[in-house]
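Only one protein chain is missing from this complex, and each of the others stays in its spot.
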Amino acid sequence: MRRWLLLLLALAAPVAAAAAPNPAADRAAFQGWFRHLFPQLPLAKYVDGPYNFSASERAQWQQIMELPPYGFAVDHGKALFDARFPDGAGYASCFPHGGIGIAQDYPQFDPKTGRVVTLPIAINRCRVAHGLPKLKLTTGDLADIDAYMVRTSRGHKIDVVVPDTKPALAAYEAGKEYFYSRRGQLNFSCASCHLQYPGHRVRGDTLAPALGITASFPIYRSKWGNMGTLVRRFIGCNKNIRSAPDKPDSLAYRDLEYFLTAMSNGLPIAGPGARP
Amino acid sequence: MANPILVRAQTAHGVTTVACLVKHPMDSGFVKKAGKLIPPHYIEVIEFTHNGKTVLTGFWGPAVSRNPFFSFAFKGGKKGDTVGIAWVDNKGERAAVSAKIA
Amino acid sequence: MRGAAVVLLALGIGFAHAAPAPDLAAAKVAVAAADAAAGRARAAGDQWMPTLAALKAAHVALARGDAAAAVTAATHARHLALLSLRQAAEQKRLWRNEVPRQ
Partner (left out) sequence: MTGKGGCVKHELRILALAALCSLVPLAARAAPTAADIAAGRKIAFTKTLGNCIACHVIPGGAQPGNIGPNLTHIRVLVPHRKDAYAIIFDEPARKPQTPMPPFGRNHILTPAQIRQVIAFLYSHK
């Protein structure tokens, strides 16, 4: 009888684990996976992404970082951030601490709308609240404002909160499912490359580990020649695997950013970043 | 300034290393936007001076990237000397900046 | 010039053989079926770019009146959409296999 009970318990435990989302346990396993892959690499170093794995790319990057290519974007972003809206308010009025040093707290779950709000989306919400049109979420002025706000948060530890409520956990779980689900004609998931093969090369490009990948966004990509937000990269990744990209403000991308950033809790913000 | 140039010049062991970041669209004239070619707009000549004397002249063209980063080294520079950078592009626009060697 | 003439000729032959009304009606049915399958793939959150490309080719061919090309492209688009639907259905279960465990 007791043996049967134990067996029942053993069967029930995994089912319960699969049913109830547990961000803290997921994070421990996620970070543990990378520690197992690269025992020598300190957690905080993951924010340097591909530069941990290629000496030549790292040397070039360090030279580039003497005069970071995103410098112009940060200056432009600061000018935009400091400018007044027609109603006299500014971006600072929409954020805690006047918008300075807060990027580590995004994305957030908004219980009112039941949706995840990323920092770029929060910037657009601020504009709408003050009667201004939304900006493009992928690049341009919004990416520059994002770059400035992230720059003021550099070194702050990422602290994405997933409230213990049903809708917030559902959004988190949807992002997790997106990250691990294979899609597109080429049949890749985000995890296929950035979790299973970080540090390996696809042609000449080094794959960045998923851990800490969000910490450097927005990034100046030499390939783009300007700044791009995380969503711009999601769209690029989807196209690479021949999957039709979602809309920049889609729930799919919001949830994915929510899950992905939450996995890097505790790592320092290193953005804006520069990538090849 | 519309076309800023960021400069860093440092000297060590008699060798001065100059690094600069030039803000410029560097449109090659071969890229289309909404079906129309973006007209060419790129730096043609960039000149680096040390105390007014030219130390390096670069003939750039459409193949150079947007907002180019450029770095080189020369001998004979001293702390406090002036390094000058000036460029002119195919539209006749120009920009110049000078900095002290640190 | 000669190449263009050959293409025109080929198109003409295509018309001669594929122009009859029933074929165009069949092409419309095929394109509609492809549209429906692609719609289901989008709803499942797993649309492939080649599906959209084939679908577009089918619509273009239909608008041109080329029933044979429309049917070929539409069939291809529908096949791809069905494959992506299968992928989406399988991944509902398989994605958990890729999650690292401790």
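Letters are used for the chains, namely A, B and C, taken in the order the chains are written, and counting of residues starts over at 1 for each.
Just so we're on the same page, a residue touches a chain if its C-beta (ideal position, glycine included) is under 8 Å from a C-beta of that chain, and two chains touch if they have at least 3 such contacts.
Just so you know, these numbers come straight off a predicted model, no measurement behind them.
Participant: Name every displayed chain that the left-out chain is in contact with.
Facilitator: So, spelled out: the chain left out of view touches A, C.
Participant: Which one, A:N22, A:Q60, A:S93 or A:Q196, makes contact with the chain that was left out?
Facilitator: Of the candidates A:N22, A:Q60, A:S93 or A:Q196, A:Q196 is in touch with the missing chain.
Participant: By the contact criterion defined above, which parts of subunit A meet the unshown chain? Give residue numbers in ascending order.
Facilitator: 185-188, 192-193, 196-197, 200-204
Participant: Extract the touching residues of subunit C with respect to the undisplayed chain.
Facilitator: Contact residues on subunit C toward the absent chain are 40, 50, 76, 79-80, 82-83, 85-86, 89, 94, 97-98.
To be clear about the criterion, only the chains that are shown with their structure count from here on.
Participant: In graph terms, with chains as vertices and touches as edges, which category applies: line, ring, star, complete, or other?
Facilitator: Shape = line; chains linked end to end, path left open.
Participant: Using C-alpha centres only, name the chain that sits farthest from subunit C.
Facilitator: B
Participant: Based only on mean CA positions, could you tell me how far subunit B sits from subunit C in angstrom?
Facilitator: 51
Participant: Hey, how far is the Cα centre of subunit A from the one of subunit C, in Å?
Facilitator: Going by mean C-alpha positions, subunit A sits 35 Å from subunit C.
Participant: For subunit A, write out the residues touching at least two other chains, lowest number first.
Facilitator: Residues: none.
Participant: Can you name the residues of subunit A that touch subunit B in the complex?
Facilitator: Touching subunit B: residues 63-64, 66-69, 71-72, 222, 225-226 of subunit A.
Participant: Please give the residue numbers of subunit B that touch subunit A in the complex, ascending.
Facilitator: 4, 6, 8, 19-21, 23, 65-67, 69, 71
Participant: Which subunit C residues qualify as touching subunit A in the complex?
Facilitator: Answer in residue numbers: 42, 45-52, 80, 84, 87-88, 91, 94-96, 98-102.
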